[in-house]
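Here the complex is missing a single protein chain, while all its other protein chains stay put.
All chains are identified by letter, namely A and B, in their written order; residue positions are counted from 1 within each chain.
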Amino acid sequence: MFEFFNQPEIIKIVVIIGSMTLFFVGLFGLLTQKHLIKIFMSVAIMESGLFLLFIGLIYKQNALAPILTDNQQGFINMNDPVPQAMILTAIVIGMAVLALGVSFAIEYHKLTGKTDIDEITSLRN
Amino acid sequence: MIGFIIFVTFIGIITIAFSAIIQKKLADSIILFMGVGIGSVVLFFIFKAPDVALTEAVIGAGISSLIFLMALKHLGEKK
Partner (left out) sequence: MNLKRDISTSTFSGFALSASLILTFLNVLLNNIPTNITRVGDQFLKLNGSEGVANAVTTVVVYFRGFDTLGEIAVLFIASLGIGLMLDSNTRCNLKADSNFMLKTASQLLFPIIILFGIYVMVYGHLSPGGGFQGGVIIASGVLLLLISHKEFEVPHSVITLLETFAGISYVLIGLIGLVVLDKFLGNFLPHNISDMGMLLSGGIIPIIYIIVGIKVGSEMSMITQNLIKRSDDV
């Protein structure tokens, strides 16, 4: 079983299916939960699944991390640094937007005292 | 060997994420959400991306879960 999972095609299939399932679990939580905080948590789980997909698609088994150490002569046989730089930016921005959304939820609760989205009906008539 | 570790970690992350959404109490689901972040750090380390692993460990499994905990305190939920 260990040799079966070590082939490059099987690893790619496992990565794609696993991260898409995590995205799908977050989408299910977004559509069916009632509490405001749980809806934000489902959005964060969806983002986490996307980051795993990006970094997992460029994984080669014999390549090194893109940092030069003492044993190497040049920047050869290394991983791709461009997706890592993009995901670094995306993680920080995702956290900042999540903090803004949570502060909106706190203010609304202090104003009216409701956190169920079935009871927030002030715009409906 | 590495492929088997990736497979088992993915199954663990998906189980923890699904269990974090279904919980009845809010405090339990925040702690399980922190577990998703930690499993993500392990996967980033296996995929040979040290900068992304460090960022996800500090932000995803640290500050992001603490923001939810502070919101829990202000909403006045019973523990």
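Keep in mind that, in the parts below, a contact is a pair of C-beta atoms (placed from the backbone, for glycine too) under 8 Å apart; a residue touches a chain by one contact, two chains touch by 3 or more.
All figures in this text were calculated on a predicted structure; none of them were measured in a lab.
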Residues belonging to subunit A that touch the chain removed from view: 9, 12-13, 16-17, 20, 23-24, 27-28, 31-34, 66-68, 74-76, 78, 80-85, 88-89, 92-93, 96-97, 99-100, 102-104, 106-107, 110-111, 118
Contact footprint on subunit B, counting only the chain that is left out: 22, 50-51, 53-55, 58-59, 62-63, 66-67, 70-71, 74
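One rule holds for everything that comes next: only the chains that are shown with their structure count from here on.
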Approximate Å spacing (C-alpha centroids) for the pair subunit A, subunit B: 10
Contacting residues of subunit A [partner subunit B, same complex]: 1-2, 4-7, 10-11, 14-15, 18-19, 21-22, 25-26, 28-29, 33, 35, 37-38, 40-42, 44-45, 48, 51-52, 55-56, 59, 61, 63-65, 67, 79, 84, 87-88, 91-92, 95, 98-99, 102, 105-106, 109-110, 115
Footprint of subunit A on subunit B - complex, ascending: 1-4, 6-7, 10-11, 13-14, 17-18, 20-21, 26, 29-30, 33, 36-37, 40, 43-44, 47-52, 55-56, 59-60, 63-64, 67-68, 71-72, 74-75
